[in-house]
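A protein chain is absent from this complex, but the other protein chains hold their places.
Moving on to chain A:
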Amino acid sequence: MLNSPLEQFNIISILRLTTPASPIGRKPYPIIPIHISNLYFSFTNSSLFFLLATLLICLLYHMVTINGGVLVPTRWQSVVEMFYEFVVNMVEEQIGEKGRKYFTLIFTTFMFILSLNLIGLIPYSFASTSHLIVTFGMSLSLFLGITIIGLQIHGLHFFSFFLPAGAPLALAPALVVIELVSYVFRPISLGVRLGANIMAGHALLVILSGFAWTMLTAGGFLAVAAIFPFAIVFAITCLEFAVAGLQAYVFTILLTIYLRDAIELH
């Protein structure tokens, strides 16, 4: 039994390079630690699942498209093609022709987040996207990139983004501040949305299944009645699968919307 619903999010160092001088009060899980003074570069369970997700996706795409695939797709190939077409349509709808060269980036982001979310749902595995540092790092770096793209395309004219066209000049100081704040909050909400969603879902699953387990071990009538919490856990698991896909979709579509804003300036 887990003691706390948050215990599943513990980051454990799997691979390290030198013996650690006992890291902060925690029992070390040492194999090979990598750390330079206070910075830890250890290979953790989070990095393991990053690697796993990337390798799985690469393998899947490589396997089904050997020799460019077949004309009448096999089952696996049609799955891969469905994802591809889904993202193509999304980019085409949101940005149009100018967005085509950013398609690979958006597609990679989508597949990466989707696979991390789905792998995280396997019992006793680890959901890397439940960590705010992962999702926020991802959203912040993508957002910086988008801002740089905007600056590259429009030069200093990019800053007109913060003053909606046709606004009265008297309101300009207030509007600029409001727009700037909402702009800065975009990467924060993007990262926190994904991280908090996945974390809340996984914590909820553990709490509910802990409840079902307590009922089951209580014996007698309660053990029979434990079927109801189990049914709820089952339903929530289905919901979590939907959320995993949905959050990947939302992250990607907001990314395309922000990219369109940077390319077209409203």
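Please note the rule applied: a contact is a pair of C-beta atoms (placed from the backbone, for glycine too) under 8 Å apart; a residue touches a chain by one contact, two chains touch by 3 or more; residues count from 1.
To be clear about the criterion, contacts and distances are computed from a predicted model.
The listed options are "GPI-anchor transamidase", "Pre-mRNA-splicing factor RSE1", "Small G-protein Ras2" or "ATP synthase subunit 9, mitochondrial", and the UniProt record of the chain not shown names that protein "ATP synthase subunit 9, mitochondrial". Residue in contact with the omitted chain (choice from A:192, A:216, A:232 or A:265): A:192.
In the full complex, chain A contacts the hidden chain through residues 6, 189, 192-193, 196-197, 200, 246-247, 249-250, 253.
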